[in-house]
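Apart from one protein chain that is not included, each protein chain of the complex appears where it belongs.
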Amino acid sequence: MKHLLSPLDLSVDETEDLLNLASRIAKNPEKFSHCCDGKKLATLFYEPSTRTRLSFEAAMINLGGSVLGFSSADSSSASKGESVSDTIRVISCYADICAMRHPKEGAPMVAAEKSGIPVINAGDGGHQHPTQTLTDLMTIRELRGSLDNFTIGLCGDLKFGRTVHSLIRSLIRYKNVKFILISPKELRVPDYIREDVLIHNNVEFEEVERLEDVIPQLDILYMTRVQKERFFSEDEYLRMKDFYILNKEKMAAAKDNMYVLHPLPRVNEISVEIDDDPRAAYFKQVQFGVYVRMALILTLLGLDKTV
Amino acid sequence: MKHLLSPLDLSVDETEDLLNLASRIAKNPEKFSHCCDGKKLATLFYEPSTRTRLSFEAAMINLGGSVLGFSSADSSSASKGESVSDTIRVISCYADICAMRHPKEGAPMVAAEKSGIPVINAGDGGHQHPTQTLTDLMTIRELRGSLDNFTIGLCGDLKFGRTVHSLIRSLIRYKNVKFILISPKELRVPDYIREDVLIHNNVEFEEVERLEDVIPQLDILYMTRVQKERFFSEDEYLRMKDFYILNKEKMAAAKDNMYVLHPLPRVNEISVEIDDDPRAAYFKQVQFGVYVRMALILTLLGLDKTV
Partner (left out) sequence: MKHLLSPLDLSVDETEDLLNLASRIAKNPEKFSHCCDGKKLATLFYEPSTRTRLSFEAAMINLGGSVLGFSSADSSSASKGESVSDTIRVISCYADICAMRHPKEGAPMVAAEKSGIPVINAGDGGHQHPTQTLTDLMTIRELRGSLDNFTIGLCGDLKFGRTVHSLIRSLIRYKNVKFILISPKELRVPDYIREDVLIHNNVEFEEVERLEDVIPQLDILYMTRVQKERFFSEDEYLRMKDFYILNKEKMAAAKDNMYVLHPLPRVNEISVEIDDDPRAAYFKQVQFGVYVRMALILTLLGLDKTV
């Protein structure tokens, strides 16, 4: 029995296998439309997340399976004080695999210990969100053909953004990936990423404050939201906010094959005027997210070798 | 790619085709039970509406398809400030068609502009609710055999009732339909219906205050709810309320083939004592609503010619 609790639960080779399968699915989704006939996915969402929940549901339905579950803690037994360990044992009688979103860090890990079925961490607090990371990896690989030899700019709130931290931890396992970290000083990556991950592993990186200073160097630009409340002062926010908004002007300075990713939802950090730019890849990313979740479900159910 | 945003998006001929298909489905629903195998409907309900949502879900399941979505804004990403345009682009990666209910007028139209899949307006504020109108048209046609040559009484709150306005706009496209508008003075149809639709198109109509005065003339009686809060005064309400409650006594004065419709839910405007009267057609109407939605899904997916 295998679970997916952290993106690093999968070795580089296992990730490669998974992305290869996802890629095959992307080319011919129809071919996989009965792989999970009769199988059930439980979506246990202790906090709402429409995008992630529906991506899992679409993935399971695309494979011919069915879905049951809940979309917020209100409509669950959590309110009756049941432990996650008991809930997962019950759910193990109802479904073949589950995706769990929980506000508490570590809840999916606790669940996995007692579970009779594979548990996928669909986000636990500020901690991990491994299927987002797999989606990001698939997107980069599909667009560039490889996860080696490129420069990625990570832009916005790099302090609190869990997707950014997970992506960094995953990408340092590939060859010759250079990181340019673009954020206001108060939202720079924390030391446990800068020191323990980047410096400790001799990874090439750079920290800058302004997107326009570095955009011409980038092969991939990973945008995230910058929230006003996180700035030290209103003045500081007003001075800096435009540095982190991607618009036509900044895109004009970028390479012709620099792709823009975003974990979504966006607010205003990417201007809608660039949505139709062929380099805008954030909606393609959503589609890849479905395929990678299909591949993951097949893999955790042990069906990946049969297709 | 086609959407259904307003009942008038369909020409009379297109409506005819749709109702013909719905009618064929009604006669033999089993025959259509695999038409949408492998297809997915997204139900995006930014405000709750069990009846409408479940009617869409039943329709899609009856066709062999699957359903995913959300049933209220709380459990959606709307709370994270995502625009409807972004949401629909994401949903376009998850589903083949969607039904959207939204408290804001025009939201489904905004969604349709950016959508990769057909969008069905399942109600946008006080504005439009086209599948209710199609349901009403199908019900009248199934019961009477035709949408021409009859007298319809529309009774209750004609000022705020969007279903009534849409039904009027649709029925004036048929031959020799006479309207009798039955309401308290303060709840008469607004000028943009009386002047711009009825008078402007030389449609025969009459406005009266009391249902019992006109019920013998009617071929169809379309009841709606009259809310106490909408009267000028308590006295006025007490004086008038019984005029708009349909009971056995009033039914005794009606034709033997006068059918009663209601968009539901009802409160007390139709007495339960007439539920078993063969002329009470409001629960049949619910069933027709499923068939017309099945026909609509097939049509928008371009599958109507294949069955």
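The chains carry the letters A and B, assigned in the order they are written, with residues numbered from 1 in each.
Keep in mind that, in the parts below, a contact is a pair of C-beta atoms (placed from the backbone, for glycine too) under 8 Å apart; a residue touches a chain by one contact, two chains touch by 3 or more.
All figures in this text were calculated on a predicted structure; none of them were measured in a lab.
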Touch with the omitted chain, as defined above, among B:L4, B:V67, B:I97 or B:L137: B:V67
From A:A95, A:I168, A:V197 or A:M223, residue that would touch the chain that is not displayed: A:A95
Interface with the unshown chain - residue positions in chain A: 38, 40, 42, 66, 68-70, 74-77, 79-82, 85-86, 89-91, 93-95
Residues of chain B (touch criterion as defined above) contacting the omitted chain: 30, 33, 48-51, 54-55, 57-58, 61, 66-67, 71-72, 264-267, 272, 283, 286-287, 289-290
